[in-house]
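Removed: one protein chain of the complex. Kept in place: all other protein chains.
Labels run A, B and C following the written order; every chain starts at residue 1.
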Amino acid sequence: MDTSLPLWLIGIPLAASPVVYLTGRLLLARPVICRWLTLAGLAAAWIVFAQVASSFSVEGDAERLIGMVALRVDGLSLLLAGVALTLGTLVTLYSYHYMAGETGEEKYYALLITLIGTMIGLGCAADIFNLWVWFEAMTISTYLLVAFYRQQPASLEAGVKYLVQSATGSVFVLLAIALVLAQTGTLDLDAIRAASPSLPLLAAGALFVIGFGVKIALVPLHTWLPDAHGQAPSGISAMLSGVVIEAGLVALLRALGALAGVTLSWGWLLIGFGLVNMLVGNLLALRQQQVKRLLAFSSLSHVGYMLLGLGIAVYSGQPDGAQGGFFHLLNHGLMKGLAFLAAGALLYALHSDHAPLYLADLSGAARRYPLVALAFSAALLGLGGLPPLAGFMSKWQIFVAGVDTQDVAITLAVAFAALNSVLSLAYYVPLVNALYRQKTSAPVERGRAIPVTMKLPLVLLMIAMVVLGLLPTLVNWLTEPAAAAMIRLFGGV
Amino acid sequence: MAGALSLLVILFPWTGAVIVALAARRNPRWLHLLAAVFAAAAAAAGLGLLFYTGDAPAVTLSLGGAFGDFTLVPDGLGAFLAAVAVVIGSLAVIFSADYMRGEAQLGRYYFLVLLFIGSMCGLVLSGSLLLMFIFWEMTALCSYALISFYNDDPKAVAGGIKALVITQFGGVGLMIGVLVTRAALGSDSVSALLNGADSLPPELLSLIAFGFLIAAAAKSAQVPFHTWLPGAMEAPTPVSALIHAATMVNAGVYLLARFYPAFAGVPGWTTAVVAVGMLTALMGALMALTSDDLKRVLAYSTISQLGYMFYAIGVGAVFASQFHLLSHAVFKALLFLGAGAVIHAVGTRDMRQMGGLGSQMPFVRGVFIIGVWALVGLPFANGFWSKELILEAGLADGPAWAYIVMLAVAGLTALYSFRMVWMVFFGKAWTGRRLHDAPAAMRGSLGLLAVGTLTIWLLAEPFKNLLASSLLRHIGEAEGSVLLAVLTNPATLLALGVIAAGLAAWWWRESLTGVANRLRFIAQAAQADFGFEWLNRQVVIVTHRTAMTLRTTQTGQLNWNAVGIVGGLVIVLLVLIVGG
Amino acid sequence: MGVKSLMLEIALVFGMLLCAVMVIRAGRLLAAALWLAGVSVFTAMLLYRLGAIEVAVIELSVGAGLVTVLFVFAISVAGDQGMKVPSSVPKPLAWGLLAFALVLLLYLTLPPPEVSAMRAEAAFTETLWQGRALDVLVQIVMIFSGVLGFVGLLSESKSEQMAAVVALAEAEPEPPAEAAVTEADALLEQEPV
Partner (left out) sequence: MTTVLVVGVFGLVAIGLYGLLIVRNLIKIVIALQLLTKAAALAMVVAGQVSGQVNLGQSLALTVIVADTIVAVVGLALAVQVRRRFGTLDVRQLSTQKR
């Protein structure tokens, strides 16, 4: 691979960002231009991505050294970049009308494309400190996006919690990096892996888990998530839930992978957090009446499934669980992205004042918005793990990997996860039911039309979800290298 | 040919479903017609498939990895159940043309019904366990959506979610079984499990066997998972017929019959199946006896008859169970659609408000009595042959305690059936408004089913040969002619005697009031669903309470959120220090 | 390393921690901000002693200078609401959790590895601008998004400002129920800080 390609992949979105802002703000002072510039920037990134992916499939990993810091494209980076670009593009398209007329639209687009760029960069980082730098840059670019409706107290509140908790987590990561540096004398992930295990590195691992765990929303560090995901503009909710959480997960995997030799407990730790996340996420969502908040809580349980798959892989050293976990990561990006975008479309149609969308508001929405309701239901049923939608297939892959380990405890964990899937139906299904009620709610009756730029991303995501459900092996080219990379991260072959 | 037909039997309903959904805003008459045409086409394909059965995969789609190969295997058992599903299903669709006339959201209705029929065919035809599980879940989803069809009614919504959650809960058992099979045998094809069962470690095999039993019990509404079925009565009546006779509940019986050869040797498994079947048959009959809701009586009677089928499998009479499934599918569809015609006319499901309807609806009364005739097991309707066959096998191969109970249940069946017929069609004279007998489409479906009820047993021999290919050695019962065996067995007379006693008990019910009063506690227990409904509700309440309690931890206060972070750190550090 | 040097080190760390405690205990925000500057000064001195001369200077100018100015600015805009009553988290819980975490962390990390011989290293500027060039580049991204965030949160059109003022004025007559409790708590608490 031409080693400058990854630089382009990261650089294009990041360079597009100031262009978007300055053009929108100063040169033309027309927000409409921002939307198109952002799309153009993403299109350019897509072209580079296609090149990177095709040469990756031939030549494998590629590395570029800048000073003493390396950027490396492996399966994991490719997966994260793919999900970030897919969702980012669709969200940009979606925002065309959704965000139209908001104050600070140019900032929204500039930060959105920065977010995409920093996530791709994060996926490529091969140096532990550089990983943190990307992570922090990603976080900073989302602060304004979360608190974008700054006239709304609730949205400011969400922003405050997000900022303080993220910053705390990031300090933990820094302390862990300091411990690693002091102990091993290096920051390169591969070199750290070669160091001999010691107690301070164990502490570093714990600090990494907590530090990145805040972003991944491990229970009990999850408390910011429902607020932030619930209050952000819906496109941003989709990004936060569909990729940002996952980017945190990738960062954690890279950091823990470097410490793989320190203890054998990492796999169990991930599985443990996975199980707790599933149960707590489901129970917290069970009685939730606020639609976006409910979806946010359900993210907790889906992170649990990913952690379960990845933990199984770490524990067994086999790539299958990781492949399932990454497939679920991808699917969750699509499904939760779709769910948030569909909820946002209804929010847009039913409430013009950013007021929260309640379950009762959805009543009968299918009669006026059949397409959106269909997409929303597909997303919800997929999230609930009903076959033959994509969500079931990735859960299945995780479960197969789990039982294949022939370990009784993991088989029990799989059974627990499956029961949780059943529990989750108890809150997804009433949502679907409300959509198809015959009695329409008052907001639906006076709702406005939903523009086509908002419907198009929904349709695309829905098609992707259904196709992946029917042909789950279609994304093997993305998940298989990611799983292989992950096994390599943890010192396997 | 077999491949094409097995695909068509799934794709006809599914294509129909999509087309009807797309045409949802057109004239409702078109919707009825479209749905009926596609259902009839599927029925034709399903009947055609019966002539092309074979044990080899007819369709294969290789996905590889964790997903294995998806195959369709139209062997005798699968083809038979697919045929039941499409034929009864298409009759229900045709019946719907009258029953659902003027309802809103017909597109959604037919979409789900056709999807349901197709999924059921896929379930019984699939030769891969994963594919089977996928269809298994799809039938659960469709049944949920249909039960909740009148989704402005909270009772319908609750009933639907209950059905979904309980059958999904059972599905977890199936899934674990499939996963373990995969892990142990390296393949998830049905034949791999059937052939490789002997080579599996015993504890794994019993895990699989009991996992499948849980799944089957939940799907077929057996104790203790039966609570969803009465709630499912909120569905439109043709859907009830579909769920009870043609699709959903048969899936559990199918699963056990299919894997009986693999699981028969698992210690305690057959006893468990017998016990579940027996308890369900008894409780179902008692609950049917004490219920006043027409559809509920039929629902409980379904549970009870399914108990017979489970019992039959438990004692090794797999063929008898499938024969009874066939009989039951036909006569229960007849009874449900007949009840639908009554409810459609009267506008209530409470039998205490009916009575004397026979004079107003002679056609419905006629076919309904034929259905009851078969349900009770009087000669020579189809239910007679299959039920006698089960009881004979039970006497010959099963434990005595179970046989006695099952025999008694035959009497109870007679008792509640006569009570039902009496309360609906006879007794006091009908004084309400003038009622219409069933309209044309309804009559068509009912008439066909009535003829089937009276004649389908004539096919017993070919049916046996059809199943023999897929059930192999386990069809040993009744060598030679099935029908002759029934007639010549002394157990038949015994059973008929008990049935006659049940009938007599209803006839002289006035003089038996003393006994009835003394047995009141049983009636009360039966009306309270023997506490299972309570148990069910407790589980739900506890879950929701836990959820509510847990929600208070989401304080929304930044300081407490920080406590979470520090607490998390402490926990992780402790775990790592202790766990090494 | 002589005893004298060690004593100085201990004194500096002690001073730093003392200032930090005062930050938390300070009643007024302005005082807290100034104590924070004190922490900065001690940190800078420690950094200087560790040989990190450049960062010590930066810490002094940014940490003690710029950040303090920022805080003072923010306090002057937002007002110096004294909130003497602590949060609803019980103090024993906070103490317990932190002490526990601290003990566990120190158990795992003490004693720290010996100071290894200084490696031959490029000069600070070279390390920063060439060795860690990527970090610096990403810092630019951070600064850009930080500025956008700051501007996006604060810049308001006149109409918005008016709306906010009106909204507040409307909210003023009925103070939040919490406020009353707060004052009562304050009387009970009688803590001089």
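Here is the rule we go by: contacts are C-beta pairs under 8 Å (C-beta built on N, C-alpha and C of every residue); 3 or more make two chains touch, one makes a residue touch a chain.
No experiment lies behind these values; they were computed from the predicted model shown.
Asks: If I'm reading the header right, one chain is hidden. Which shown chains does it touch across the whole complex?
Replies: Taken over the complete structure, the missing chain's partners among displayed chains are A, B, C.
Asks: Of the listed residues A:L9, A:L93 or A:V133, which contacts the missing chain in the full complex?
Replies: A:V133
Asks: If the hidden chain were put back, which of A:S55, A:T168 or A:Q318 would touch it?
Replies: A:T168
Asks: With the full complex in mind, choose from A:A45, A:M99, A:L131 or A:L179 the residue touching the hidden chain.
Replies: Final answer for the missing-chain contact: A:L179.
Asks: In the complete complex, which positions of chain B touch the hidden chain?
Replies: Residues of chain B in contact with the hidden chain: 551-552, 554-559, 562-563, 566.
Asks: Tell me which stretches of chain A touch the chain missing from the display.
Replies: Residues touching the hidden chain, for chain A, are 129, 133, 136-137, 140, 143-144, 147, 150-154, 156-160, 163-164, 167-168, 170-171, 174-175, 177-182, 184-187, 226-227, 230-231, 288.
Asks: On chain C, where is the contact patch with the chain that was removed from view?
Replies: 1, 5-6, 9-10, 13, 16-17, 20-21, 23-24, 29, 32-33, 36, 39-40, 43, 46-47, 50-52, 54-55, 58-59, 62-63, 66-67, 70-71, 73-75, 77-79, 81, 83, 85-89, 91, 94-95, 97-99, 101-102, 105-106, 109-119, 121-124, 127-128, 131-132, 135-136, 139, 142-143, 146, 149-150, 153-154, 164, 167-168, 171-172, 176, 178, 182
Everything that follows uses one rule, which is that only the chains that are shown with their structure count from here on.
Asks: Could you please state the distance in Å, as a whole number, between where the Cα atoms of chain A are centred and where those of chain C are centred?
Replies: 30
Asks: For chain A, give me the residues that contact two or more of the other chains.
Replies: Correct list: 202-203, 206.
Asks: List, in ascending order, every residue of chain C touching at least 2 other chains.
Replies: 104-105, 107-108
Asks: Give the list of chain B residues in touch with chain C in this complex.
Replies: Counting only chain B, the residues touching chain C are 557, 559-560, 562-563, 566-567, 569-570, 573-574, 577.
Asks: Within the complex, which stretch of chain A touches chain B?
Replies: Within the complex, chain A contacts chain B at residues 157, 160-161, 164-165, 168-169, 172, 202-203, 205-207, 209-210, 213-214, 218, 220-224, 226-227, 263-265, 268-269, 272, 280, 283-284, 286-287, 320, 323-324, 381, 386-388, 392-393, 396-397, 399-404, 406, 411, 414-415, 418-419, 421-423, 425-426, 429-430, 433, 436-439, 471-473, 476.
Asks: Which bits of chain B are touching chain A when the two form their complex?
Replies: It comes out as residues 63-67, 104-105, 108, 130, 133-134, 137-138, 141, 144, 148, 151-152, 157, 160-161, 164-165, 168-169, 171-172, 175-176, 179-180, 182-183, 543-544, 546-548, 550-551, 553-556, 558, 560-562, 564-565, 567-569, 572-573, 575-577, 579-580.
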